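Every protein chain except one is present and positioned as in the full complex.
For chain A:
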Amino acid sequence: MILEVKNLQKVYGDKTVVNIEDLQIAAGETVGLVGNNGAGKTTFFRMLLDLIRPTNGEVLSKGENVMQNDNWKNYTASFLDEGFLIDYLTPEEYFIFIGSLHDLSVADVSAYLNQYGEFFNGEILNSGKYIRDFSKGNQNKVGIAAALMQKPEILILDEPFANLDPTTQIRLKKLLKEQTGNMTTFISSHDLNHVTDVCNRIILVEKGQVIKDFKTDENTLKELESYFSA
């Protein structure tokens, strides 16, 4: 198991936002986290990434508690929100900075970015803008591309499809599907179509608890739709 969640709880005041007893994710799985607003998805992701301290329990990444050491940062890449972007840099500067943290040279980074010409649709590179001047959708693209550039073993994305134009949504799905197998992906989404399309396992959460956890098949979308319309 590459990721294990044990007895994880986050309590704010008298409200339990996340309460997950046991969750195991095997290497190579593509997991989709689905739930309405306030279900605790982002809080859960933040605990996976050691950004907030759990009230109880632990997150183990390759058997090591993420709170205790930083080894997980070597093989985990993520993009939750714009707070992860250093928005006063140009996209190039940002990619080079992230690359340097993983010992990638400037040449490595530009070679990598070349593959993403299509994904960026010619709007990101050499645009003469800082990241903060881009639209939300384009900021998302920068964050996702920077995460993928790290060649992570674990990829965590929070609502990657939000704010993207239809073409890019389809391209992103393609990218994520291509990477399956060698990478464990954990994404959350409100778009049931996309998430059932990309993921081979769906976890449905409500009020911080896992309600359903199942492998996707041809009936999954219907099941989810009926659950959410009820």
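The definition used in the following text is that a contact is a pair of C-beta atoms (placed from the backbone, for glycine too) under 8 Å apart; a residue touches a chain by one contact, two chains touch by 3 or more; residues count from 1.
The working rule: contacts and distances are computed from a predicted model.
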Task: Which of "Cytochrome c oxidase subunit 2", "Thiamine-binding periplasmic protein", "ABC-2 type transport system permease protein" or "Heme exporter protein C" matches, in UniProt, the chain that is not displayed - done: "ABC-2 type transport system permease protein"
Open item on the list: Looking at the full complex, which residue from A:T30, A:S61 or A:S78 touches the chain that isn't shown here?
Closed with: A:S78
Task: Sole contact to the chain not displayed, among A:L49, A:I124 or A:L157 - done: A:L49
Task: Contacts of chain A with the absent chain, listed as residue ranges - done: 49-53, 70, 73-74, 76, 78, 80-90, 92-93, 96-98, 100-102, 128-130, 132-133
